[in-house]
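I'd like to ask some things about the structure below.
Only one protein chain is missing; all other protein chains are in place.
Each chain carries a letter (A, B and C) given by its place in the written order, and its residues are counted from 1.
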Amino acid sequence: MGAKGVGAEINLCDVHDCSMDQLLEYDGIIAGSPTYYGLAAGPIKDFFDRSIVHHGKLEGKLGGAFSSAGILGGGSETALISILQMMLVHGMIIQGQSRGNHYGAVSIGAPDEKAIEQCRQLGKRVGKLALQLFG
Amino acid sequence: MGAKGVGAEINLCDVHDCSMDQLLEYDGIIAGSPTYYGLAAGPIKDFFDRSIVHHGKLEGKLGGAFSSAGILGGGSETALISILQMMLVHGMIIQGQSRGNHYGAVSIGAPDEKAIEQCRQLGKRVGKLALQLFG
Amino acid sequence: MGAKGVGAEINLCDVHDCSMDQLLEYDGIIAGSPTYYGLAAGPIKDFFDRSIVHHGKLEGKLGGAFSSAGILGGGSETALISILQMMLVHGMIIQGQSRGNHYGAVSIGAPDEKAIEQCRQLGKRVGKLALQLFG
Partner (left out) sequence: MGAKGVGAEINLCDVHDCSMDQLLEYDGIIAGSPTYYGLAAGPIKDFFDRSIVHHGKLEGKLGGAFSSAGILGGGSETALISILQMMLVHGMIIQGQSRGNHYGAVSIGAPDEKAIEQCRQLGKRVGKLALQLFG
């Protein structure tokens, strides 16, 4: 959402349909996941594990994350960190945020207006950095 | 609070006044901290660094943590994890919670009734385990 | 291994064959995983996600973790933390170690004698605590 506002072309895909080769086509990847057992959900983990076919080729691409949990203190932050760690292992670039959600966008339950605003800011930040780095 | 309810003797001290030797006298330590830069506050970190004088002697003691942050997604969970990691390095025992706040009690801003209830459950859990382990 | 030495009964199973109901039968669970993208491997994550069928019933059981990575600084510690976080969400009890590998046993590449000794200590620690807690 936010990324579109700064002029970036975006593509949404479900982790079950996303092809591995699509990862190569984009300058940035924002991954979202429900929080399962304090981490990204199994299918997201599995997706990153399979992305090893392109290991090294995502170096320097941008990353971002969002996650929702059932309750406050329910693991949404550690889920974000788990996604960011997978991106760092790929050599990707991530940016925090000094105001609002520091590691990525979080919501408790279904995203409310505040959470959607955090997602928008996340998209904007990644989109802006993409334009700055890749023109 | 909760720990008292299960019959444990408790002692509250501010990190600036706590003596290192007090760490040896108790079966469990619950450490609380505001969330500063996604981790426990400097004085808590400094306290644990100085606790190296008793390194090895806290092995098998119980640990627990609580933290408050200014906003949702503001680092309270990673602050808890930072405290738990310091305790694990000491060889301490920690327990999560399958309902409510999984890693320890968190609050956003000043603790509301829900956060106080989480703290109570934390104290109860640590107190109960202490009685089970140390009679 | 180490757990046997202290008198605990142990059962080894591959994550692909382990039944969920087996989780209920034991006092402690030690989970091992190669380090994939800085976390436990997908099948381990998937296993924990599916363990939600017993959510709440593992409360108070013991947990431990070991992980291997290809290189130093290759994510083995964050993989351990990812396993421990899943266990904490289950309300499980984990213990660190003041000497040696603090969060669980790690190896770089195939386990050498030192890594095997760390695994032994891990098993011993979990086994000892199990006997202490559950007789």
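Observations, loosely collected:
Here, contacts are C-beta pairs under 8 Å (C-beta built on N, C-alpha and C of every residue); 3 or more make two chains touch, one makes a residue touch a chain.
On a predicted model such as this, the values are computed, not experimentally measured, just so you know.
Across C:L24, C:I52 or C:I71, the residue that sits in touch with the chain not pictured is C:I71.
Within the whole complex, the absent chain has one touching residue among B:G60, B:G75 or B:G104, and that is B:G75. The omitted chain makes contact with just one of the residues B:A8, B:L23, B:L62 or B:L88: B:L88. Against the chain not shown here, subunit C presents residues 38, 71-78, 81, 100-106, 108, 114, 118.
Counting over the whole complex, subunit B has residues 36-42, 45-46, 48-49, 51-52, 75, 78, 82, 85-86, 88-90 touching the chain that is not drawn. Even with one chain removed from view, subunit A keeps its contact list with that chain: residues 55-56, 58-60, 81, 84-85, 87-99, 102-103, 129, 132-133.
One rule holds in what follows: only the chains that are shown with their structure count from here on.
Shown here, the protein chains touch in all possible pairs. Subunit B and subunit C, compared by their mean Cα positions, are separated by 23 Å. Our note on geometry: subunit A versus subunit C, Cα centroid distance of 28 Å, whole angstroms. Taking the mean of the C-alpha atoms as each chain's centre, subunit A and subunit B sit 31 Å apart. Residue positions of subunit A with contacts to 2 or more other chains are 38, 75, 78.
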